[in-house]
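Here the complex is missing a single protein chain, while all its other protein chains stay put.
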Amino acid sequence: MTATRFFSDNAATVHPAVMEAMVAANRVDTAYDGDALSRSLDAAFSGLFETDCEAVWIPTGTAANSIILAHFARPWQGILCHEEAHIEVDECGAPTFYSGGAKLMTLPGGGAKIDAEALTARLAGIRKDVHQVQPAAISITNATEYGLSWRADEIGAIGEIARAEGLKLHMDGARFANAVAFLGCAPADVTWRAGVDALSFGFTKNGAMMAEAILFFGGSGGAGVRELRKRGGHLLSKGRFVAAQIRAMLADDLWLANARAANAGAAALALACGDRLLHPVEANELFVRLAAEEAARLRGAGFDFYDWGEGAARLVVSWDQDADAVAPLAAAIAAL
Amino acid sequence: MTATRFFSDNAATVHPAVMEAMVAANRVDTAYDGDALSRSLDAAFSGLFETDCEAVWIPTGTAANSIILAHFARPWQGILCHEEAHIEVDECGAPTFYSGGAKLMTLPGGGAKIDAEALTARLAGIRKDVHQVQPAAISITNATEYGLSWRADEIGAIGEIARAEGLKLHMDGARFANAVAFLGCAPADVTWRAGVDALSFGFTKNGAMMAEAILFFGGSGGAGVRELRKRGGHLLSKGRFVAAQIRAMLADDLWLANARAANAGAAALALACGDRLLHPVEANELFVRLAAEEAARLRGAGFDFYDWGEGAARLVVSWDQDADAVAPLAAAIAAL
Amino acid sequence: MTATRFFSDNAATVHPAVMEAMVAANRVDTAYDGDALSRSLDAAFSGLFETDCEAVWIPTGTAANSIILAHFARPWQGILCHEEAHIEVDECGAPTFYSGGAKLMTLPGGGAKIDAEALTARLAGIRKDVHQVQPAAISITNATEYGLSWRADEIGAIGEIARAEGLKLHMDGARFANAVAFLGCAPADVTWRAGVDALSFGFTKNGAMMAEAILFFGGSGGAGVRELRKRGGHLLSKGRFVAAQIRAMLADDLWLANARAANAGAAALALACGDRLLHPVEANELFVRLAAEEAARLRGAGFDFYDWGEGAARLVVSWDQDADAVAPLAAAIAAL
Partner (left out) sequence: MTATRFFSDNAATVHPAVMEAMVAANRVDTAYDGDALSRSLDAAFSGLFETDCEAVWIPTGTAANSIILAHFARPWQGILCHEEAHIEVDECGAPTFYSGGAKLMTLPGGGAKIDAEALTARLAGIRKDVHQVQPAAISITNATEYGLSWRADEIGAIGEIARAEGLKLHMDGARFANAVAFLGCAPADVTWRAGVDALSFGFTKNGAMMAEAILFFGGSGGAGVRELRKRGGHLLSKGRFVAAQIRAMLADDLWLANARAANAGAAALALACGDRLLHPVEANELFVRLAAEEAARLRGAGFDFYDWGEGAARLVVSWDQDADAVAPLAAAIAAL
């Protein structure tokens, strides 16, 4: 089945090591997040990111993004993001819900990267009065919604604007692992070193079952964060099973290995797609020109994927799909 | 360890059958709640409850309660509940958060059961104008926060008031299984047949990992419910792992067997407690008179439990604690 | 002073007849909106609009817009509006606040009129699932933020789309009087007859002190509206003083006379502006090309107005500025 499934990494299997860690966690411990696994996360992520960070487990990426943004923006403030950002397009208004009303203020930019000039212009255009919503944070997605990986200097440029304007910088890292794997950089390089204040570090798409980490750098977390999690109904009583997933993903850099595998599959597929590609392939997603009739032919051959507007499609390679797994689709596309 | 742990069923282990079901669900299926397991829940619960019902999985009880109540009450309306209800005391304001501001309107009553007369008096005392918050729903907990099980006729009395006043009736069933096991009734008898419109059916405390069911009877669900779940960040992409837990709990009435086991342990412990008992033991919780010095002695012997104000303690027996498991504590109490 | 003030009709004087009506209302009557003046509004507006309508006084336009939109959209739904709409740009997020989180979904269009084709395309592009915000209402402004008056057939085209999609249609009529005066139509023609479900009918800019009317047509109001007003803190205890302003504005069509006066002033000014005009002048606002140095010259001569980005300015004529009052500015512009 992995040979035919390209609609999303959302529905992929759980990595055996994660499953084993969950089974191993099946013993009594303190409820909520008082258990040993939960309490180990700060140190584990501080090591990985080479700086003190505050780590809070959370079952979904929507909740991770929303809680961070609600922590950064008061109800009457705004959050600058790309007009195709997941938080704007695909979360049913969750960040506005969690923040008590903060406004998403959208910006253009190729490949779903916020354009720094457009950002500067937008900021300059906001009157500093109570009639207009004043932004409190910027949110970027890495890898982006079009599978592009932000380079450290690109993030740094946004980070500088953020710092100059007194805005917090959030990174939606639902596919952060794929970006880091593609860039071959240290996690720190594309986060706090580039000015990122908080990261939603996604594991679910990358081999976990329901596990993401909210990470705060430079002391940007603190009071209110855990209240937002509890109040949202995300403080699982048996929280150790979420922490266990994360620890399994961090062990021996499984997160990186899984992301590399998915990226490799995507790269192999990219070769077959040639000039069908609408964006460079810098993670595990491909956006390709595909006529309706071609799409029908691929689906007829058993391949699953999303249409992306008219005449285009999105193909996503998951951590459990290696070069062999993508070969049939690669061949089918080449034969179109 | 099960012999010494009585602080909460919240932190109990996951039943092996649930764990196996999760492992078995580790194959690709449609994301979110489009998978076969998720889609099977309506039928499964409709069978168990002997009526058509709408079933929505959700990872936590706080989210289950909050989504149902937010569905029933507009932001400017109220929710009547007991002054010691979990939704009032222990959910960090989650129902108010999800509903956009609905007010919890509290009522007295022995053993954390709403007193029907106090309810009637309260309703009569509300002026029907825009200055006072008008209630839209009543929420009761079964088994209650003091481990009492509502009888069908007691619920029916509240249900009649609700119907007469045009209010929805919600049941927080975090320990619904324990109540049904104690009463020996059909699930329908203490829910829709008694006027309950929606139930938060808890599985997590009773052997699941993170799985509860939101159940709507008589068509009381519908538009808005799934938006509330998504917006709250609870629509797990790999939702089949939550549905799998629920199916495992329903299979061969595991939910009932687990609840009976916990109740039996509690009953055995109750014998040892004698006139220390502050409330009858009708589920898996005991509230007992216990002097500070006695509590210290028990803790010294390795037993874990919560203090319940001054001179009292709460003991909770979990599904994995049978008569043997509670025997040491029973003996220790008897020896005080 | 009226000869030099063109920055906003927001700050204009109160018409003497309105002030007299307020003085006349200074006797005891029932509190809140139980007084005779408040209770007379339904009938007064039903007469003016030639249909039964529900009328609710409210002190500000921001509150009028927000309460109507909160009544139409649930917290997880959306409101389609122009990207330069007042509700999007200048109300500090009030509609999102009042609705408990509804999302403003913006659309392009010349002169701040929503483009019907863009609207249709936007609606077609929304996936009907819980991940994407589903719109519940459309809001248009008449006269628009660029001083254009929507024609009945233009509104009808939007109204048809709204009806076909099950959306409510709201009109922000902060300058509704100016639009009706310009069009010479019946108020009904550009509201309910064209598919408008609710109107924020503004009086404050047009000679009142703090008085707007929320009007619901076709039974679109009802339960919840007055709770939103009370909860927002807008149910003045001496509400008769707001109702009195509205009655004074309706008496002898003062609202129309005042709007005609302002429009006439704007038209006279438009003649002097010639090809400086960036938009046709169809109400009481002018948007004109004006170099920074020219703007400085006019300000030096004592005229007040807003810059409108670089090289442009906004001039607003108020009800108390007749042809004589605008003559000095007209002359000054002609002389540039």
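We call the chains A, B and C, going by the order they appear; numbering starts again at 1 in every chain.
Throughout what follows, contacts are C-beta pairs under 8 Å (C-beta built on N, C-alpha and C of every residue); 3 or more make two chains touch, one makes a residue touch a chain.
What you see is a predicted model; the values in this text were computed from it and never measured.
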Review point. Among C:M209, C:L277 or C:A330, which residue is in touch with the absent chain?
Key: C:M209
Review point. Which of C:F72, C:F97, C:W192 or C:W255 sits in contact with the chain that's absent?
Key: C:F97
Check your understanding: Which of these, B:P59, B:P75 or B:G265, touches the one chain of the complex that we don't see?
Key -> B:P75
Practice item. Identify the residues of subunit C touching the omitted chain, counting contacts across the whole complex. Key: 1-2, 5, 7-8, 10-14, 19, 22-23, 26-32, 58-60, 62-64, 66, 91-94, 97-98, 204-205, 209-210, 227, 230-238, 241
Study note, to complete from the structure: Touching the unshown chain, subunit B contributes residues 75-76, 78, 89-93, 96-97, 100-104, 130-133
**Study point:** On subunit A, residues whose C-beta touches the chain left out of the figure
**Key:** 74-76, 100-101, 130-131, 134, 224, 226-231, 235
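Keep this in mind: only the chains that are shown with their structure count from here on.
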Exercise for review: Would you mind pulling out the distance in Å between where the CA atoms of subunit A average out and where those of subunit C do?
Suggested key: 42
Point to revise | Centre-to-centre distance between subunit C and subunit B (centres being mean Cα positions), rounded to whole Å | key: 50
Review point. Can you list the subunit C residues in contact with two or more other chains?
Key: 75-76, 100-101, 130-131
